[in-house]
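One protein chain omitted, others in place.
Showing subunit A:
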């Protein structure tokens, strides 16, 4: 048995460190540390409620809009504010723009470069993978950065800028769309769609969205040369390395649901345990601080949550709290969203091999194929002559929650107002769920479980590329995690 410290991890958002205990060339235990604490929750206390719209996006530069939407929904929840249809459409578009850009960034910039590492030099696919995905130098980097920047031009129209916009409001959006801007949204979306179809998928988005089982995915992949698109490249490499045997966690999933329009969410809210879909009891969410550098406390629902950092906790090894759903560890993210929404391919992937490195990536790319056509429909549905934003006076006292799905999974904001100012503000981010430390029952968090029994492919455990794959398959956002 030996112990090794792995870090700093890069190609994750923010800083990450993992302590691995190893035995027989496998990981026997993992402890995940989020090594940065800033204190946004305490920063917000005593501020004017709408100031949360300025502060919370700045928790994270990659999930900035998601934080905006969380804050806006929490405040709207208090004032019971309705959003006009245009406001809902534009909020969905802005949020989807960020989420889809993040899925793309993760695949090309964060995840795939690991297959161009020298340790894979002996693989028959290595030369192609290196030319395509090598960090900074690969052809994919050169193509994806301009496509991503162009896709985010949607933000210039819908939100002024990205990251850190103030356009999302509790009652809709502060940026009404004019007719010529609506046209431009449609042309930009068309351009990005072409990029995805030509470069990432090598097929129409509708065809990708219709793939409904692992067998069909296999058939689709074999229809053309493995070098004909980046999804086929991934599937080829994944099969060769058996990535579906790496990184299985709890197979208990949660999603807050996403993209509401006229009372119906485009992705459903719920849970998926084993193969059972269920209702989500948000009231059973608690945060445990037994292994965080936090003042000792019993697990609390976030509306009553406290954040008091201290180094005086012998058991602690992270600044992260441990959120639990009815005392259970759950995994969040694209795979959770799609399983809960009843996507047949994702349910089949889970039934066969659970959530793992392979299925998490497939679920993410599938989501691009599902959401981009929906973004085109939302943009088309904008009516520039109708209202975009409602306003209402916020009560001086009240409690509200803002729940949504960021790219990486379920994001929640819980706010309490008293005497017209913020009395308490608590945030649970997607990676807080996935990268949580142990709880008082010694249950390891989702990544900690996923890393257990990971085979080490290097003499030095710190260099094991399998560990890198497992960690990055979650697309962690560490700045959100602790905030």
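The working rule: a residue touches a chain if its C-beta (ideal position, glycine included) is under 8 Å from a C-beta of that chain, and two chains touch if they have at least 3 such contacts; residues count from 1.
One rule holds for everything that comes next: contacts and distances are computed from a predicted model.
Participant: Leaving aside the chains you can see, what is the UniProt protein name of the one that's missing? Options: "hydrogenase (acceptor)", "Membrane bound protein complex subunit mbxK", "Carbohydrate ABC transporter substrate-binding protein (CUT1 family)" or "FtsX-like permease family protein".
Facilitator: "hydrogenase (acceptor)"
Participant: Based on the whole complex, identify which of A:148, A:269, A:291 or A:337 touches the chain you can't see.
Facilitator: Residue touching the absent chain, from the options given: A:148.
Participant: One chain isn't shown here. Among A:6, A:27 or A:320, which residue touches it?
Facilitator: Selected residue, touching the omitted chain: A:6.
Participant: Touch as defined at the start, partner being the missing chain; which of A:163, A:292, A:354 or A:409 qualifies?
Facilitator: Only one listed residue reaches the unshown chain, and that is A:163.
Participant: When the complex is taken as a whole, what residues of subunit A touch the one chain not shown?
Facilitator: The missing chain touches subunit A at positions 5-11, 13-17, 33, 35-39, 42-48, 50-51, 53-55, 58-62, 64, 105, 109-110, 113-114, 116-117, 134-136, 141-142, 145-146, 148-150, 152-167, 169, 171-176, 178, 309-311, 319, 384-385, 387-389, 391, 460, 462-463, 468, 479.
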